[in-house]
Every structure is written in structure tokens, then in C-alpha cells.
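A short worksheet on the structure shown next.
The complex is shown incomplete by one protein chain, all other protein chains being positioned as in the whole.
Here is chain A:
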Amino acid sequence: MKKLLYLFICISLLFSACTDDSKDSIYDQTPDERVAERIKQYADALESAQNGWKTVYYPNDELYGAFSYVIKFHPETNEVTMYSDLFAEGSSTSTYRFQLQQEPSLVFDTFGQLHILSDPANGKKGEGYQGEFEFFFRELSDDRIVLEGKIHGKELVLTKADANTPEQLKSNYTNSQLLQPQAGMSFFRNLVLEGDINKKVSFQYSASTRRVSTAHIEGESTLTQNKIGVEFTPNGFKLHTPLVVDGRSIQSFVYDEVTSSFKVSDDGITGELKYDDAPPYIVEGIADDILSGGFYSIDSYSNTLVPYVEDVKKDVPTFKGFQLYFQRSWILCYSNPAHDGTNKWSGFRNCVFTKSAEDKIFIDTSALDLAFSVWFYEVWQVNNGAKGLMAFLWDTDGFYIVRESADEFYMVSVADPSKYILVGR
């Protein structure tokens, strides 16, 4: 039996001779060679553009507008120069590399202007603007390269820049400043349409998200609200997707130096962004919405109110914020650690938040009294900022209410619409 086994092993070994393994691959090169060549193709293209590449980058077009960049590669030092429309001027110098990890990719591996959109201190805390700095390769042609973000998968489309593209980004920046709420101007800014369509569209720009919130009456009576990302151009700005009003598409705005306003002329209608003292129409039920909310903190102040808050901080160094208790009828100043060493909260009670119209409320203070502790009352007596803020809140003309998000509202002074606050739950 054992003999047989030996014999069997010998025979099988005898037949286990070598064969010619060289099979025809469907590719001419090994996988490694192909990867190296793919990296080289993209690297050669990216690095050869004399003036670099430009991009209008939407890190997440459902949440944010666009940020424009010029990215110029210097292969001899592995450095990259970045310009953006985030700043009035200047550029950053950082490093990059190509690597094979999962698949061939381009990594901007030290901090440059592109990383501002990824920095977790910017945008949404802990998350940034969802921008990326590691990209996979997707498309390559003579003057267009498409990269794809490694984490969120959004595209970064590069087209060839020319020598003055960095200059143009400065104009983009200027337009981004002009679209921001201007100091001392009314909260209400409308797109006033003229021609076949005579309508006002509420048009609020948020610099922190680079988006506009629009609202208009579509047809005769349908309130239509949109949030649309903005990309700035050397002449003005462009909406990521057209704003459609009664079937007409509005998208490209140009800044007019003469009238100091943005104008649009698209699809047979013309329009202009103009300030107004009141909202263009009444939003039914919005006062009830905010009043049902219970508790809000003041999240931000119009630039006309900011000096008041700075004034309060001088007398209350541990100031954290003001809180509006709609259901309990309190207005409280919150400090942490406690301003008087004992009570973190101090303020007023019997501040009755009252509806005065479908889109208006006022605070009834006819039976005003102190709440919790006396320290804010003492500050209020001597501090002009505290006096100014309370006068703003207690104005009997009250506020227009404008919804910002599910949990956030603007309260805009009826008497002076350049004064407003954003409150959130």
C-alpha cells in the first residue's frame, strides 16, 4: 500500500512539469504600469497648464453656493498656488502629491485656500463646508479635467485658466461683498421685476452659506419659496439653478455701478434688487408659527445692533447671549459663569409676546417686572447697549417675522427695518 503511494507521488510529480504561463493579457501592460500611466496622464495635464486651472466649486450644492478657485501646479517643487474669491487678494502656497490608495488620486497634502472649505471650524462646526482636498480622477480632455471628492463624491471641474483669472476672482469677491446685507440698509431686499411680469420677489442673501432665500407669489396666489446657491462672477453673480417666476427663468445678475444695484435681464424680463421698508407680501400664519415655539435664543444681530451687544459685554464680561421665552414671557440675559457669582440668568418677566398681524408680533410690557435676579436690571440702568437692545425689543410697533429655516426666524423692527435679529430654537 505504502509502495503504491510512493509510486503515485512519483508519477504525479513526473507529470507536474512546467508549462508556459505566458498568457495573453487583454492589456499590453501590467496593472501597476497602467496605474502609473494613468497618474502620469493626469499629472502631465494638470502640471502643464501655464496659468493653472480654474474651478467653480460647489462642495455641496444642496447646502451651499459656489467658491471659485485658481489652482496652479509647480511640479519642480511639488507646490501649488491657490487663489480664491474668498478674499480681496492674496494666494496660498502649499504642497500636493499623486498617490495610489484605493485608486489613483490627487491629494493637496498641506493647507491651502481650498482647505478652508474642509476646515471643521468653518461652516457647520465639526463638518466645515464639506469641501474636499483628496480627489479621484474621472475625466481628462485637453482643457477640462474632472475630479471627484473622495469622501462626499462631489465633482471638481477644472478648466484652463488664463493669466488674468486671479484678477477676476478679486471682482468676484467684490460682488460677494456687495450682495451681503449693507450696513444701515433695510432687512428687506426685493427683486423687483418689470416688463410683462410686474412682481416683487423677496431676495435674502446669506453670506455664511452663499445662498439666497427667495419667496414670491407664483401665478395669482401660490407662495413659492426657494433656496438657491450663488456663484459670483466678475460682473455680478449667477444662480446655481434658475429662479422660475411665472414660467420665466432668472439666473444671471450684473452689478450696475450707476444705480449701485444688481440687475437681471433674462428670458424677456428685467429686474433689479432694491431695498424696501416692508416685506413684499404677507405670509399667513407666520406670527402663530413663531409664537408656538416657546423658547428662542438670539443667534445673530444686524450690524446696526452689534455695537449694542458689544456695549453689554463691557459690563457683563461673561455674557453668553439673550434668550426669549415666548410662552413664559421672559427676556433673559444669560451669563456663564454667573455674572453676580450666583445667578447665570437675569432679566425681565411679563414680556408678553403678542400677535399683531398675520406676519407681525410685538412684546407687551405693560406689566413689566424683574425675573430671577437683579443684575441685568442694574446693568440696563447704566449701559447704553442694554438700553438700546431693550428699546428695540419693546418697541410697540413690533416686528415683522420672516422664516429662515424650520427652527429659525428673523424678527425685523417695523419702525426701523435696518434693525433685526435672527432667533433660533
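Convention: contacts are C-beta pairs under 8 Å (C-beta built on N, C-alpha and C of every residue); 3 or more make two chains touch, one makes a residue touch a chain; residues count from 1.
Basically, contacts and distances are computed from a predicted model.
**Student:** Tell me the UniProt name of the left-out chain, picking from "Zinc-binding metallopeptidase", "Branched-chain amino acid ABC transporter permease", "Chemotaxis protein CheX" or "Acyl-coenzyme A thioesterase PaaI-like protein".
**Tutor:** Listed in its UniProt record, the absent chain's protein name reads "Zinc-binding metallopeptidase".
**Student:** Touching the left-out chain: which of A:E62, A:E89 or A:E127?
**Tutor:** A:E127
**Student:** Looking at A:G184, A:G294 or A:P337, which residue reaches the missing chain?
**Tutor:** A:P337
**Student:** Pick out which of A:S25, A:T77 or A:S260 touches the chain that's been left out of the picture.
**Tutor:** Looking across A:S25, A:T77 or A:S260, the contact with the absent chain belongs to A:T77.
**Student:** Since one chain isn't shown, list which residues of chain A touch it in the complete complex.
**Tutor:** Where chain A meets the chain not shown: residues 3, 6-7, 9-10, 13-14, 16-18, 20, 30, 32-33, 36, 77-78, 92-95, 97, 101, 107-112, 115, 118-121, 125-128, 133-134, 337.
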